[in-house]
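Note that this is a trimmed complex: some chains were dropped, and none of the rest were shifted.
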Amino acid sequence: MAKKKLNVGMIGYGFMGRAHSNAFRKVSNFFDNEYVPVMKAACARDADKVKAFADTWGYESTETDWRKLIERKDIDAVDICVPNNLHKEISIAAAEAGKMILCEKPLAMNAAEGEEMCKAVEKAGVLNTVWYNYRRVPAVSLAKQLIDEGRLGKIFHYRAVFLQDWTISEDLPQGGAGLWRLDSAAAGSGVTGDLLAHCIDTALWLNGSMSNVTAMTETFIKERTHTATGKKQPVRIDDACAFLAHFKNGSLATFESTRYARGHKALYTFEINGEHASIQWDLHDLHRLNYFDHRDDSIVRGWRSVHVTDGDMPYMGHWWVPGLQIGYEHSFVHQVADFLGNVAKGESTSPTFRDALETQYVCDAVLDSAKSGKWEEVGK
Amino acid sequence: MAKKKLNVGMIGYGFMGRAHSNAFRKVSNFFDNEYVPVMKAACARDADKVKAFADTWGYESTETDWRKLIERKDIDAVDICVPNNLHKEISIAAAEAGKMILCEKPLAMNAAEGEEMCKAVEKAGVLNTVWYNYRRVPAVSLAKQLIDEGRLGKIFHYRAVFLQDWTISEDLPQGGAGLWRLDSAAAGSGVTGDLLAHCIDTALWLNGSMSNVTAMTETFIKERTHTATGKKQPVRIDDACAFLAHFKNGSLATFESTRYARGHKALYTFEINGEHASIQWDLHDLHRLNYFDHRDDSIVRGWRSVHVTDGDMPYMGHWWVPGLQIGYEHSFVHQVADFLGNVAKGESTSPTFRDALETQYVCDAVLDSAKSGKWEEVGK
């Protein structure tokens, strides 16, 4: 197959910049697409740091102004890996410049921003996707397949948590390189946009739309030193958030996220209970899917721990042999592989900006409910 | 030690009648108390059935009218194992007759009934206890010990679920021997009183009082044939219930129960996250406690699966040797053992009627919130 090049410009070089760069760099070793990504340029404000980043990852050039990057004719697609408060401006500019866009999640600071962004990409007709990477962990993709095959039957319950424990210390500051997630000016919200957004994206994908929610949030540590000012400032993000929800298919749901659950590093788990079968998944053992099927013979009925490493399971035919697991980083490779395949078809890749906007509506309803103390309808 | 006899009268012979009878019968083989229970009389309306029950378990006599049982001078303690709608009347009568009372959970149909019952036993000064048996599963008792020792530090989160899947079939009727739990006239509520009440009792014991809750309930199957009438009738109990809560110690909580979670038979689990350590427990492996301690050396820090079978763990010195597990029934034996010990001291055994009333207040607030759609304060 004759290969076509897709020139990528990366904005940002933090944790997600690395995860995406790794995906662009290795996708064509394992997936055979018509389009192959070319790591054309990396962009960030600090010239030295972005140069070092580009050298490490093999980007051909660097920029220090994202507007310059977007103007470049040799860039086909822009990858946005900067804090949430910059997603809107860059996305709209990139759309107007006719670039394809891969935007880190959450799409925006709130639904209002997200609506503007959707209009921009749709008006410009540019291909787009949002990096809710967990959809493409093979076990999660397999869950989607099992549901679509009707194996679960009518769904009664959905429950998800995303538990971490890294901000329990009062000495941790807010703001700065690794800590912008604690600064509401950069992050918008706390665990709701950072962690629950993942849970919500997966849930909407697997179980359809939500009707309404009731929520509570908490900020356990009220003040933290801000790295920009060196002073104690109020913490305005949510340290923890839990909510109840009704899905439009009649199922009930509970969601919870916190950074104060001692013992959990990044424990994203979900469980879905259907009439005939149930599914469980857990990010700490992301290569397994637990499956229970009530139609099994009663004396040998039990939760099955499926080791999702066989060639007939989603994405796995591209990797190693049964029993040999892949990890976190591969979910990004899969999203790039799908993106490249969809570019050839002229299609955006799910979750698109429009898909991710629905998550934003849920997040807004959750944060509104936490303030109002009432059930809130999921917008639009 | 010279032994004293405690003559017990049992009312009811269903599932709980068996569980309690087994406890009375074997407690003195394993626990050395001053008081030993004597299985004096069993009581139920059906003379043949209660006779058969008494023969199986070794009760010396039978009655078919609980009022007769209560009048008997040779009865010291009355054990109430009948559906919830009869707890109040029998308890008050027994209290007035000066009998000690062991009442099956939940205490009452609602808090108003519970308040009357508390007044009655307290006025009469009779020793009492309510059979929230899970407190005395050794792993749960160990959890209490670890919290009381301060190992967890400040508590941030509590989460509990009680998941079953036995009522998913539409063909299941309501009412009758094994199915009174589906009939609101006999049961009061559905999973809230039957299952969440257990979760709430444990939570109040381990984590203190709750301030307020917001809840949702659902009845998935709207009509079922009633065994009394043979006709389809509306189902008025809750098939599922979930709620968010604030505890008075500042921690956040989520609770959920359902009989529509395919794959779970009686999966009561709880998890508590503290500043320094966390705890998990699971009724399906009730002999284990999971414990995580952040103070462990970082390279060997992980969740510990503690096999709660050693002699220095709660109650376990009375049973076998390390590695050999006990089961569900033993939680009842432990409650009887403690009850007998407390009789010698002239004290009631926790959870007392007064303790169980607090669970009733939470249940009422939960059911109220499910109707109002608002946060409800937990009544005093």
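Order of writing sets the labels: A and B. Residues in every chain begin at 1.
Simple rule for what comes next: a residue touches a chain if its C-beta (ideal position, glycine included) is under 8 Å from a C-beta of that chain, and two chains touch if they have at least 3 such contacts.
Everything numeric here is computed off the predicted structure, so don't read it as measured data.
The complete homomeric complex described by this structure file contains 4 copies, of which 2 appear in the displayed model.
To be clear about the criterion, only the chains that are shown with their structure count from here on.
Chain A and chain B have Cα centroids separated by 42 Å.
Residues 156-157, 159, 161, 163, 165, 168, 214-216, 218, 220, 240, 242-244, 246, 250, 252, 254, 256, 258, 260-263, 273-278, 292, 294, 303, 373-375 of chain A touch chain B in their complex.
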